[in-house]
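A single protein chain has been omitted from the complex, and every remaining protein chain is retained in its original position.
And then chain A:
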Amino acid sequence: MKYGLYPGCSLNGTGIEYGLSTKAVAQKLGIDFVEIPDWNCCGASSAHNRDHLLSVALPARNLALAEQHGLDQIAVPCAACYQRMKAAEVALRDEPTRREVGEVIEMKVEGKSRTRALVEVFTNDLDAEFLSSVVVRPLSGLKVASYYGCLLVKPAQVAIDSPENPMIMDKLMAALGATPVEWSYKTECCGGSLAITRPEASLGMTANVLKYAKLAGADCIVTPCPLCTSNLDMRQKAAEGLLGMELGLPIYYFTELMGVALGLEMSQLGLTKHFVEATSLLKNTPAAQ
């Protein structure tokens, strides 16, 4: 299987472990990812607050580059990039918009390449039997809260799953042998987009997500988003202070947990690059002993 890959800016920075684990898991699964040559930032989280045309044009250049290189499907790990790229794909279905955007980027763009969230590619596009056959270290006993955040499931025009009770990642966790917990904060915003400009408000939102995962009995949280992960991982200590409760919840990208279940080395997956220590819990799962 061949896909274009749009890594986005975070995967070279704060989301470095997402980038590492995405590539390692793809290789293990035999999925061929071709990075879109010379891709640019999709404009999240600022362009859409300044100019609608700019917010479509920035991702549209990436879509045009993908078309030039014959990449019909583009896998996007970052939830924020996914939403902007998909929104541009949807906007380009309108002929006058397509023409106007083509004039802005000075490139031909037909809007033929489909934007896909990485979590869809690693679940819906794989045969369930194949996936269970490659799991060599089931994550037995691991209680996971699947946290989807906002941008993969909202708004309806770009959503990959239900905005209220998505299950795609829960099912993946179950396939890896883990136990997904039931909880009601799956898609409640962590305040990631306010983390820089309104840190106090953002921290209150982050703390709520962490608190309800803990109260649901989860050992850890799994996410598909580098903004959510930065917030939940890096600011967890501050959230503990705000809540007056101990959390100790490692925050994993779903690709990291896939990698562990597929038998890959933890360091290769970036699991040593977390704020909340993330390797012990996985070493302690019964299957690994």
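Going forward, contacts are C-beta pairs under 8 Å (C-beta built on N, C-alpha and C of every residue); 3 or more make two chains touch, one makes a residue touch a chain; residues count from 1.
In the analysis below, contacts and distances are computed from a predicted model.
J.: Between "Ferredoxin", "GvpL/GvpF family gas vesicle protein", "ABC transporter permease subunit" or "4Fe-4S dicluster domain-containing protein", choose the name on the UniProt record of the chain that's been left out.
T.: Matching "Ferredoxin", "GvpL/GvpF family gas vesicle protein", "ABC transporter permease subunit" or "4Fe-4S dicluster domain-containing protein" to the record, the invisible chain is "4Fe-4S dicluster domain-containing protein".
J.: Given that one chain is not shown, which residue among A:133, A:197 or A:280 touches it?
T.: Looking across A:133, A:197 or A:280, the contact with the absent chain belongs to A:197.
J.: In the complete assembly, which of A:52, A:69, A:108 or A:283 touches the absent chain?
T.: Only one listed residue reaches the unshown chain, and that is A:52.
J.: Taking the entire complex into account, which one of A:61, A:98 or A:116 touches the absent chain?
T.: A:61
J.: Provide the residue numbers of chain A that touch the chain removed from this figure.
T.: Per the touch rule, chain A residues meeting the hidden chain are 9-10, 12-16, 38-41, 43, 45-54, 57-58, 61, 100, 103-106, 150-151, 154-156, 159, 163-164, 187-189, 191-194, 196-199, 201-202, 204-205, 208, 234, 272-275.
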